[in-house]
Each structure stands twice: as structure tokens, then as C-alpha cells.
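Note that one protein chain of the assembly has been removed; the remaining protein chains are unaltered in position.
This part shows chain A:
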């Protein structure tokens, strides 16, 4: 016999979602059907699940009630589990009752377990005719008390079926819905009531009610041992449950995941249990009266608070925590006097507040429509609760109607005096413009109406002016948040109004100042749409989206840009994308167009390639509009895609060459003869992506300080390949005499070869500077590592106190571990055809070479490279004007300058002649090695006290080492070498770190 403390809740499994459940009760195995569904809620479909109370009631009657020969009635039976158990326990007549909708479900379960015999099924509506049920000995009701307004009718029915000795049992779980009031009501009607004090599970303590009509009988019953204190004999349960197992076999459900474990918290349906409020909460919430007459100051405060809510929502908070918290917003139905000056008795509310709120709702609806284009990520970027924002009055108030309401508000406010009226007037005007902008830039709208873009941009400009003026004029008010505060308008616990939505950790509401700053960023972000649509060349588009990738942090802006860009109708209507790519190929590679393009197959194959390339280009732009971490992950994934595209392009190039020149395959694959225009372009894009993948990693601090030398070494290699590739492209296009006669087949806009070469040249100068910058940072970071500023885990050995720690560190330092780390850190590049990936051995050799150089030389060399980079940028800077690449160049310029200044300071500080700087890497390494050996030896010395003699020697050696270490440390400190990331600069050029000394 096994006695266990019994708990109902199963940690491993949430049974609410299963279609079939098994119970072992009173020696019977009972198989029950369930019909779980999403829309189970307080008022519907609760009967299709088997609730804990039903199970407990079934267990209770099996253990404690002798039913043999008795008549039993189950109220609100649902699945009829209790009735089935009553029947199996030998009850005489059993009647299971519930609403009509559950009759089939009930029948299925009864037939399954009793063959359909012995249990009557009846439809029963409480308080109505009892359907000839007659008087019963026992009545059972499990978890049917959660609708407090039905307690009276339930008691009517109960009394109709009770005779003098009838015992009724009810079990309920307290969900704060007034279940406990049932007992009091029963008492009022003269029934006798007892609570059972100890019952199995904590959650059901005091939750079994026994009702009888006669007090003496009840006393007598209560005197019996009815309580079940939670110790149960589960022998039969275990025997039953383990029947299929061999001896020694363990149960572990393969399908159980961490996610399951974390979500299996609730015993009951979350939607029933969540968001229940205490009475005091409800009282506090009920304090606010939406009929209350508002002053203009009150109205202004509510409007501003809603504005903060709206902007907080833009920062990925949940609607339930922001806009829905406004009591005016969730009022249902809305007052009839909205916008009707002659009919309203609460003018500030109906003529000002509601129009602004309705317009706010429409704005949110517009943003929502953008979110559901699925350009941004649910949960990651925006919280999309399943409740639609249709609640935001879209169907009640059209755009025109809302605008009319705002006109009314304006007219009303213009007649009023005072600052609040002025500010509200400004709010009305800005809201009108913002709504117009949001409506017009929506991509479908743009597709339908060619003039929409100009109109929305005109509105946007006006809004920007108004908003700037507003922020300036009311700066004090905005920053201090002064003004009336109206308690109770916003209901922080508004989740109880939408119980089907899971609770989410609340986000702090933005302050008014932050909210206005957010609107400013939204305005700037939407403005980018115009910039984007004006872009003529793919080269500039690449610049543009690279800029967006760093700046646009608001999901709405990111989503908007990409849906307008990738829309079939709008941008591409004017410039079909494959055309775009053809032009890009032309711009980048400067390919001549002398050949006859009328040959069908040639055009077809080129077209196919262009379409594929266009698709990948759009994918990449799409990626650049994602959040930073995703940009990096996807960029690294796409590198392989571009690599294979490059392979396809090479085949195409070879084929084209043979087609046109009729040469041999050898000639066609000779880069001296065949220019490989298409693959040249694909290679260019791939290198861009590789560089972006690495540098985004640096921007997101994914690389540790001690990895920086390696990262910059790799980056320098990628940028070098890029620069060389573009230099070759310039050379190739320069050596061709282009025949521009056929140009129009390639591009809509005639691009001269001169312009093409210019574009390639610009890219080349950027790549060259990037290469120089990476090289300089590589040298500097290498030097820093050698100086012990970037500590590696294995160098921390000196501070390790245990053998175990030492072992792990040694294992990390071992070549195999370093090799593994190398392979996995750069796995995205490992199998690319070109550029030749940096190998671990090459990296080690390079590092060894650098170790030979004195530190001073490294710094000087880095400084020299930076000077060259600056000169290169100075030369090229002008040529970027008007290409969209200005920002990129500015960022590079800043990084070069900042790093140059930092280095120059160091070199000037007379430190150049310093011993530490003059020391070559070998010295530093030897010193480090000695230090490490010392630590190891000391540890071993501790372990073996016996070797005291050697210890003395060691102590002497140690004190010498320590003295040397102090000396060395002092040298380093004397230089005040303090490497930090410049946080101030980070915003301007996030891709490149600046080492400050």
C-alpha cells in the first residue's frame, strides 16, 4: 500500500488541452472525452471540459458516500463524470442534467463508460420546470456556482427536487466571482448548510458545501468521517498507471518541453482565473464616473495621458496596458451626444475629448494595419494581442466622420479662452494631420491613389512645423508634466475587461517629454518614405537601407518602409525591380551593352538571373529593416545564398561569353578575357553582406574584447577583398569602349559608362577606407591585448583558486578549443568559395608576426594607416554628395578622426619611448608565461606541503616575480591606458568602435 500526500495538479502536463482523459476512481477506469476550444469562457462552453471540481466530487462520492440503491441527480453535469461514478458505485437511479448543447457530449461519455445503461439524461434549466425528475436522495453540483446571478434559480431547482432527507453536495473553487454567497442564500431559504473543512487539495479547502433541509440529519451526517485530509491510498492508481511498463522502466514523456512545464501552471482555465479583482479594486475602479462634467484642464490631461499611452504602444507595449486603460475608451456603448453641440450636456467630453480619442483610435488602427503586414515580428517587435483594434471605432466612425468631429472640436475650442484651450486646439490640429499622414502613407492607399504620397508628405511637413512649435512653446509644461491630474480615468487593471488575453509584464508609461520625442522620431521616420521613393539607383538604395538599419528603431517606421518598398504596386510600378537590379548590375559593373540583345535565349537567361537577384536584394533590404540582432543573424545566413547566386552568375557569364565570342570554354573562364559582369556584381553584394555581418556584430557587442583583434583581422581581409574586387571592376570597365546604343534595353535612365565607373569608384573608396580602419583597429586591439587590457579567460588563470577552475581554463586555452572557437565564430564564412576564408593557422601565424613587433611600432603603424584613410576620405568625400552615401562617409570619417586623435595623443605623450611600448610581444609573452607558471606552481605548492624546501625557493622566485609584476603594472598604469568605448560617439557611427587612450 502506498500512502502519499495527494495533490491534484500535475506538474508535467496541462490536461485541459487533451481530447481524452483517463481517471481511476473507486477501482474503475473511466475514459472521458473533452472538447477543448479557444472560445471557452465564463458564459459559454464550460461544460466541454472536465474541471478539477468534477474530478474531486467524483472522488469524494466514491470514497465517502454510500450510494447503493439511492437516487442521484447531477446539476450542470457537463461531461457527467460525477453521474458516471455514481452509477458505477451502485446508485439506483441516476439523472444527469445540463443545458441542451451538452446533451450529445454527455451521451457520448456515458455510452463510453456504461454502455448507455443506467443513467438518464435530461435537459434542465434552473428555475424552470424540473422535467418530471421527481424527488432525489442525492444532488451533486461541481463547479456550478461561478455565475452568482444564477444562485437563486439554482436554489429554486434544488428545493424542487429535495425531500426531507435529501443531501446535496456542491464543490466550488473560489475565483472571486461570488461563489461563496451561495451558502448564505441557501441559509436564507431555511436550508441547513455545512462546509467540509479538510478536503484533499488546498485550493478546495472549505469548498465542499453540504445542504440538507433538516438540521438534525445534517448534524448526524457531519458527525461521520467525511473529511479527507489528503492522505490517499494510491496503490490501485500506481498499479493501473504502470501496467504497461517493464520492471525498471522510467516514465519520461518525450514530448514534454520546457515550454510545457512553464505553461502548465494553471489548474483551471487561465481565462477563468485571470484578472479577477477583489472588491476593493472594483470599488476603486468604479469611482470614476464617465458622466462627470470635465473642465478643459481635465480634458487636456486625459488627452496628454492618452498621447503618452499611444507613444508607449509604439515602443512595443501592450494595448491593454496603454490605450485600453482609459475608461472613456472602453465605455460601451459610447454616449450619444458625441460631436453634437445641441444635444450634449457634457460639452468638453463630447465635443473635445471623444473626438480626439476617436481620432487617436483611428491612428492606432492605421498603425495596426501596418503591423499586420508582417514585416515586423510578433512579440519581438510589437505585442499583438489577439483582440483586434476594431474596437477602435473603425466601423463606427469613418475617416471623414472623424475629421468632421475634429472640426467640431476646433470650432468649440476656438470660442474658448485660456492656455488649456490653446493647447487642446494644437492637439486637435496635430491629431488631424497625423491621422491624415497615417491614412495616406498606407501602402494600399498609395497604390490606389498616385497623389496620396504628395498629400501625406505635405501634411507631414505641416505636422513637423506644428509639433516643433508646440514642443518649443510648451517646453516647460511638457518637461515638468504640470497641470491637472484626474485620478481614476485610467484603470491600471483594465485587463479584467479582456480576460481572454494573457497578462503581460507592464511597461513603464513614457513621460510626456519622451512621448513628444517619440512623435518627433515617428515624423522623421515617415519622412524617410519620401526619401526612399525618390531614390533612383540601387547603389543609393543600398546606402539608404544601411542607414535605416542603424537609425529606425520604431517598428512602425521599419515596417512602413519595407512594405512601401516591397509593394508590387507602388515603387515597382514605376521601376520594376528586375529592372532595378539590371541597372544595379550595370552601375556596379559598368558592363558594356554592345551585344545584340534581341536573341531570345540570352534575354531570357539574363532576365531569370535578374529576377532571382532582385528577390535576394529585396530580402536583404527587408533584413536591414529588422531589429539589430535579427539583422546580424539573417545577414550571416544570407551570405551563403549570395555565394551560390555568385556561382550561378559565373555560369551565366561563361555561357554569355561563349555565346557572343564563340570562344572555347578555356577562354570563357579566363578572367583576363571575360569580365564576368554578373558574378562580379553578386560578389560585390556578398562582400557587402559579409562586412555588414561582422560590423553589426561589433555594434551589438557580440564580440568580446579579446576577440576584437581576430574580428578586425577578419574584417580587414573582407574589406580588402572588396576593395580589390572593385578596383578590378573599374579597370575592366575602363578598358572597354562602350557602345551606348543599346543602353535603353538595360536601364530606363541612361547611365553613362562614366557615371557607372564613378559609382564603382565610390564604393571602392569606401571599401578601401573600411579596410584601413579595420587594419588600424586590428593593430590597436592586438596591442591592447598584449598589454593585458583585454583579458582572455585563460589569462585569468592567475586568479583561479581551484584546480577545477584551472582545468577549465587550461582546456579553453588548449589549441583545440581555440580552433573550435574560431571555426564556430566564423562558421558563416567557412565554406564560401571566395574570398578565401581566414584559417586558424593563418590567424595564428599573423598573430605571431605581430607579436614580434614592439608595441610602439604597432601604434605608430596604426596611426599612419589612419592618416592615409583620412586622406582617402578627404579626396572621395565630395563625390558622395547627393548619392545617399553621405551618412556612411560621415560615420567613417568620424571613426577615422576619433581614432587618429586618440592615437596621436598617446604617441605624443612622450610615451613612445617608453619601455612597455618598446617591448616586443615576445617579452610580454614571456612575462605572462612566468606569471601563469607561478600561479600553477603556487597552487600545487599548497597541495604538497611536504616540499617545503622547494617552497622556500619558490617564495624567493615569487617575490621577485611579484616585484617585476608591480613594476610592469606601474608602467602600464603610468600610461593611463584605459580602453573604453566612446558612448557619446556611438550614436553617430555605431559600427566602429573608437579606442580612447
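What we mean here is this: a residue touches a chain if its C-beta (ideal position, glycine included) is under 8 Å from a C-beta of that chain, and two chains touch if they have at least 3 such contacts; residues count from 1.
Operating definition for what follows: contacts and distances are computed from a predicted model.
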item	value
Name of the absent chain as recorded in UniProt (options "Postreplication repair E3 ubiquitin-protein ligase RAD18", "Cyclin domain-containing protein", "tRNA (guanine-N(7)-)-methyltransferase" or "N-alpha-acetyltransferase 30")	"N-alpha-acetyltransferase 30"
Touching the absent chain when the full complex is considered, from A:347, A:808 or A:897	A:808
Touch criterion as defined above, residue of A:128, A:189 or A:831 at the omitted chain	A:831
Option touching the unshown chain, where A:36, A:92 or A:628 are the choices	A:628
Of A:22, A:823 or A:842, the residue in touch with the unshown chain	A:823
Hidden partner interface residues of chain A, rising order	11-12, 252, 256, 258, 260-262, 264-265, 316, 379-381, 504-505, 507, 627-630, 632-633, 637, 640, 700-704, 707, 791, 793-794, 796, 801-802, 804-805, 808-809, 811-812, 817, 819-821, 823-825, 827-828, 830-831
